[in-house]
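Right, one structure below, let's go through it.
Only a single protein chain was left out; the remaining protein chains are all shown in position.
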Amino acid sequence: MIQVKNLKKSFGINEVLKDINVTVKPQEVVVVIGPSGSGKSTFLRCINMLETITGGHVYVEGIDITDKKTDINKVRTEVGMVFQQFNLFPHKKVIENIMLAPMKVRKVSAEVARAKGLELLRKVGLVDKAEAFPDSLSGGQKQRVAIARALAMEPNIMLFDEPTSALDPEMVGEVLEVMKQLAKEGMTMVVVTHEMGFAKEVGDRVLFMDGGLIVEENIPKELFDNPKEERTKAFLSKVL
Amino acid sequence: MIQVKNLKKSFGINEVLKDINVTVKPQEVVVVIGPSGSGKSTFLRCINMLETITGGHVYVEGIDITDKKTDINKVRTEVGMVFQQFNLFPHKKVIENIMLAPMKVRKVSAEVARAKGLELLRKVGLVDKAEAFPDSLSGGQKQRVAIARALAMEPNIMLFDEPTSALDPEMVGEVLEVMKQLAKEGMTMVVVTHEMGFAKEVGDRVLFMDGGLIVEENIPKELFDNPKEERTKAFLSKVL
Amino acid sequence: MDFRWDIIAEYAPFFLKGTLLTIGLSVASILIGTVLGLFIGLGKMMRNKLYALPFKWYINFFRGTPLMVQILLVHFAVVPSFLGTTNAIFAAIVALSLNSAAYVAEIFRAGIQSIDRGQMEAARSLGMTHGQAMRNVILPQAFKRMIPPLGNEFIVLIKDSSLAALIAAPELMYWGRAMQGQYMRPWEPYLTAAVIYLVLTLSLSFLLNRLERRLATE
Amino acid sequence: MDFRWDIIAEYAPFFLKGTLLTIGLSVASILIGTVLGLFIGLGKMMRNKLYALPFKWYINFFRGTPLMVQILLVHFAVVPSFLGTTNAIFAAIVALSLNSAAYVAEIFRAGIQSIDRGQMEAARSLGMTHGQAMRNVILPQAFKRMIPPLGNEFIVLIKDSSLAALIAAPELMYWGRAMQGQYMRPWEPYLTAAVIYLVLTLSLSFLLNRLERRLATE
Partner (left out) sequence: GTSKTNGDGEKKTLRVVTDAAYAPLEYQDKGEIVGFDIDFIKAVAKEAGYKIKVEHVGWDPIFVEIKGKTADAAISSITIDSKRQQTYDFSIPYFLSKNEILVPKGSSIKSTKDLEGKKIAVQNGTTGQEVVEKLFGENNDKLKKFENNNLAILELKKGGVDAVVADNTVIETYVKNNPNDNLDFIEDDATFNKEFYGILLPKGSKLKAELDKAVNKVLDNGTYEKLYEKWFKTKPDIKILKDQQK
């Protein structure tokens, strides 16, 4: 599904990703953890080409997205992304947020897009907010709309970058619930998160990143209970 | 130590605190929890007169701070406050941040203030950052400096408003450690936090606030394990 | 001090005519300046530095030199070499439009740059092209943010149009100076003009404040 | 078009003299205007609305009317009623200072309001009085933020000082107009003046950019 080979990324002289090699299989849920600044966000953004890659290759469903000939907009429709800061379009209603990309990119008609949008809103439990503007929603509601918006493009892979860390604690649950549901339906997911409970419950695999490298990877139970690397141990002792 | 009687606070027509009655005994650690917007911050800010109180009385060490004749600056030196956003003075070095109030308010000499400041920095483990500017510190370090700064006025009571919620997860521990140490030394503390582990370990009492009222209060174990009120149960089920 | 209300009354019709022209000049210039400014702003934001250069220097020139120079150049040098004759009102509109276009271009750029980077990233991650994202996501938000500074530029234009008096475009300030020339008294004409300008600019900024509050609550 | 370089060379010494006076006028006015502006800004921020009113109207007047009106009023009406005589350079400095004070007052207010509320709260919670917090915490930070907009106001003053030509203060624009009067040619004098203004404003904004970057990394 996703194959990352020798991925390198520098900002100027600052090498943020040093040599990342990961394969994500279909329907797999991969959780990425690691200290701040370790390159987790940059890693996700490289998969979606929001950052220009400095070295190595990323294959999404077999297509090399670092290849100049690849239509990156085409690839992006296959990969949904959910951001920490939601990034809803504040000038559009909830339903319009969801309808916009299908209509503009897939040239779907307004009726079809709206029907699909309402269906997705039902799925995330917000069908009554369809005509509201994002500003009137709580953080948890915003993030659920953002997930619905990404799903509207019917992606095969979903990337989540700390989807719950900008939320008040009592809203974390409702967002994680939607994500668990997605995982259960077989969505391939890469999730950067600090929610260890979610990682244990839903994750097929956990990657621990530090200093631009994947220091350790394992199934959640093993990694949390028996970390092999010193750095993993140190990090987990602080966080758990 | 602190006595809050029939405290009311409105912003315009919005009554944020409805009728708060609390007594904090010397050396007690009181933890305040509750959903966003329930009035936790407003409650703390009223104790420190950062908000003008609409009704009721607050006594700090027997002095009615709602009385117009009370010298509020005098009372404030007895009550230290630590904010979610740290609020360090960015134009002053770490040590100067700590020295400023003792020198200006208590008219302490620079030497004495510096000696005291270095002692406090040692206590929070940051004596090597004395000459650094706040911007060069991590979030956890900033919050520890903020605690040291509040302690420099030798307050009898410390108020903490979500001191760890703006921090990356791996930095939460170092701040909680300093707070635990303070509690151990017998500081009277009122702490708004979502860190249930801290509440259980250090708290003498937990107040659950909702809708401007204290809905339930109890020792931590009881409140977390056997909440009596429906609202408490609902909140805890989301957060724990 | 004797303040001669009678001569103000005498000049009232001229002040009225002048005020109308002042408003006309400002409205025409803000409209033309906005359209022109959008193009120049887009030009300056082009990724190719070489193509962007002329737009950058356009902005530098019009923001870096006094409007008085610009008006005199346009009236006595530029317009005659195109039209073969001078035309004060035309020259005033041209100079004020060119000048405000430079400021509008910067307002436009600032408006676009004020939109959170996350908006473009969200749009791109949904598969939209840069152009689609601009049109559907960035520009609608940027335009809304441009309204207050554009209103401010309009106020500036009302005041700046007073320089058209130097080329004898009969706007408000021109009549103030004509009155001064006739009676050789400074207070009456200039205070009258000042009060009228004040009424114009304060009313406009009052309207703008209301508009801003409307937009904010929307 | 025949462009007569010889007459520009001939007027070069006067342009030089004029440039120096332009710089002098702007420097004097930004200095006086800043000091005055701080007071007016403080006045407008007074909690008592009634006391604040005159300061508010001072700002309204000087920001709401054209500088041309202000310069003419000061030169022909205000200064003579104090000094009994006119003095172009003095009047230019007075008018430009009064005008820039209104803008500085707003810069000052914006600077203070841009400081996060938490700073004042932290200082007060440590037991500092409002005055102590202002002096030790708010103002030092606000002043640093005021530097870029003050620099910008300085650039505006360089351009605005060209209006002093109208009252025969022999600054840059005055010599441009004198040259035009002597040779009855518009291009040479006005383009020369424009280029000199451009050099002044661009150099200043270059210096300001460097200063801003310095301040940002500090």
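As written, the chain order gives the labels A, B, C and D, with residue 1 at the start of each chain.
To be clear about the criterion, contacts are C-beta pairs under 8 Å (C-beta built on N, C-alpha and C of every residue); 3 or more make two chains touch, one makes a residue touch a chain.
Keep in mind that what you see is a predicted model, and the values were worked out from it rather than measured.
*Asks:* With respect to the chain omitted from the figure, which of C:147, C:168 or C:208 is a touching residue?
*Replies:* In the complete complex, the chain left out is touched by residue C:168.
*Asks:* Given the contact definition stated above, which residue among D:80, D:118 or D:140 touches the chain not shown here?
*Replies:* Going through D:80, D:118 or D:140 one by one, D:80 is the residue touching the chain not shown.
*Asks:* Touching the absent chain in the whole complex: find that residue among D:111, D:127, D:151 or D:186.
*Replies:* Checking each option in D:111, D:127, D:151 or D:186, the one touching the absent chain turns out to be D:186.
*Asks:* Kindly note down the residues of chain C that lie in touch with the hidden chain.
*Replies:* Missing-chain contacts on chain C: residues 14, 76, 80, 84-88, 166-168, 174-175, 177-178, 180-182, 184, 186.
*Asks:* If the hidden chain were put back, which residues of chain D would touch it?
*Replies:* 10-11, 13-14, 17, 75-76, 80, 83-86, 88, 166-168, 177-178, 180-182, 184, 186
Going forward, only the chains that are shown with their structure count from here on.
*Asks:* Looking at CA centres, what chain is most distant from chain B?
*Replies:* It is C.
*Asks:* Just the number, please: Cα centre separation of chain B and chain D in whole Å.
*Replies:* Roughly 46 Å, centre to centre.
*Asks:* Go ahead and note the Å separation of the Cα centroids belonging to chain A and chain D.
*Replies:* 51
*Asks:* Two-or-more-chain contact residues of chain D, please, as numbers and ranges.
*Replies:* none
*Asks:* Residues of chain A that contact two or more other chains, please.
*Replies:* Nothing qualifies.
*Asks:* Thinking of each chain as a vertex joined to the chains it touches, would you call that graph a line, ring, star, complete, or other?
*Replies:* ring
*Asks:* Considering every pair of chains, which are in touch?
*Replies:* According to the stated criterion, the contacting chain pairs are A-B, A-C, B-D, C-D.
*Asks:* In their complex, what parts of chain B are in touch with chain D?
*Replies:* Chain B residues touching chain D: 48, 50, 73-74, 76-77, 79-81, 83, 85, 87-91, 100-101, 104-105, 146, 149-150, 153.
*Asks:* Using the touch rule from the top, collect the residues of chain C that touch chain D in their complex.
*Replies:* 1, 60-61, 63-70, 72-73, 76-77, 81, 155, 159-160, 162-163, 165, 173, 176-177, 180, 186-187, 190-191, 193-194, 197-198, 201-202, 205
*Asks:* Can you list the chain C residues touching chain A in their complex?
*Replies:* Against chain A, chain C makes touches at 116, 118-119, 121-129, 132, 136-137, 140-141, 144.
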